[in-house]
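Before anything else, here's the structure in question.
Every protein chain of the complex appears in place save one, which is left out.
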Amino acid sequence: MQYLIAFLVGGAICALAQFIFDTAKCSSAHVLVGLVCLGAVLNGLGLYEPFQEFAGAGALVPVLGFGSSITTGMISEVKRLGWEGLFTGAFEITGLGLAAAVVFSSLLALISKPHR
Amino acid sequence: MGKRTGTRTLTFSRGPRITSRYTLVGPWEGKGPYALDFHEILPDDSLGQKTAEKTERLMLEKAISKVLEQHGTSIHDVHFLIAGDLLNQITTSSLAASTHAVPFIGIYGACSTFAEALGLGAVLLEGEFAQQVLIGTASHYQTAERQFRYPIELNVQHLRTNQVTVTGAAAAILSFAERGPRITHATFGTVVDMGLKDPHDMGSAMAPAAFRTIKEHLADTGRTLEDYDLILTGDLGKQGSKMLRLLMEREQIKGLERLQDGGSQIFGPHQPVGAGGSGAACVAVMTLGYVLNRLEAAQVKRVLIVATGALLSALTVLQGESIPCIAHAIALEQ
Partner (left out) sequence: MQPKEYQQLVQENLPPRPIVKNMLWAFFVGGIICAIGQVVLTIAQSFERTKNEAAAVTLAAMIFLGTILTALGVYDEIAEKAGAGAAVPITGFANTVTSAAMDFRREGLLLGMGAKMFVIAGPVIVYGILAGFIVALIKSLVLGLF
């Protein structure tokens, strides 16, 4: 059941993004930046974390989840450290993913070539 | 001695000709409908080189060597090499030229480069400043993607107006030898900017330039489209060709059925290429392959090549500039 919800929610978010991309005729980069910021805002409003509870990966995996995770990290670090938390918290959750992206991409770039 | 005809056209009465030619294309183009018109289809798009830029240069060098061989002449008897390509500082052409000791005139006209070279070469011959001129150009899908667009493996959903850069190279020798079609006229275009800014639809941006150059050429020479058996635009693609037709229909210009487009035709309907091919090599291989074969076989007698170019850069797009375009027309007659 959880898998179905993740599928439906994740799919819906992507379909909405596609709609914006095709009708507003903005670039893919604009849509993605918009979504990541929206994720941060929804998190701040207290909406994204319960949404993530409900939809699981359907809310975590889309780039909205990235923005939300950054905000969650910042707030939890602020609670722990004070204002420094605004900076240390940015990569608390997302750090693993970023480092992973660098490491994996570097490794694979060394062994594979772009093809047509 | 040739003369100026009308406001913009040059007439070549001494009869410079395209006397030798060589075209090579990548494997993807080699699956297109005119594959048999090209001299060589490459087995892959890297030719064993480490970078696509090196491959593009190698393709141009090959085309130059082969055309010299075909003509039975050595580079020492060639008076000028006129070449250009799409890469920054036209490095493909410059580096290819560095392997031959010949005066090099590097030019840039984006995808109209080939016609620019044909015209300039004809001028040098007509003016008796040269007896033999070698012209060449090349382009490669991967090098153009990297410079103008995105990393090759990036997730991008292409639109119906996007075009695909042709991987290919072409070279020709212009001289007074008694073979090949004569270059009778050249109409160099002015830069036309209709304020369009979408780099994913260059066809629409280039169509007005083609329109203007064709009109100027016809007005200067007193000809109509029907005086030509075939008018080949370089790479307007399906969208640009549609816009050109619309512009012509609005002025009730007749003979539109003679209009063809290199970019729209180089790939077949089963190949997913959006609006068609583009790139400096597109009009070059289609002219030296497809068109010249038909001229040689007497299927057509008089042809107008209208190569179009979009004079943008990756930077101008980011800075919100519109896309200025140009088109050069060359009349060939067998």
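Here the chain labels run A and B in written order, and each chain numbers its own residues starting at 1.
The rule we apply is simple: a contact is a pair of C-beta atoms (placed from the backbone, for glycine too) under 8 Å apart; a residue touches a chain by one contact, two chains touch by 3 or more.
For clarity, every value in this text was computed on a predicted model and none was experimentally measured.
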**Prompt:** What residues on chain A make contact with the chain left out of this view?
**Reply:** 2-4, 6-15, 17-19, 21-23, 28-29, 31-33, 35-37, 39-41, 43-44, 52, 56-58, 60-63, 65-67, 69-76, 78-79, 82-83, 85-86, 89-90, 92-98, 100-102, 104-106, 108-115
**Message:** Just checking the interface: what residues of chain B touch the absent partner chain?
**Reply:** 50-51, 146, 150-161, 193-196, 201, 204, 208, 239, 242-243, 246-247, 272
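Throughout what follows, only the chains that are shown with their structure count from here on.
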**Request:** List the centre-to-centre spacing of chain A and chain B in whole Å, with centres computed as mean CA coordinates.
**Result:** 45
**Prompt:** Which residues of chain B touch chain A in the complex?
**Reply:** 28, 45, 141-142, 151-153, 156-157
**Asked** In their complex, what parts of chain A are in touch with chain B?
**Response** 28, 114-116
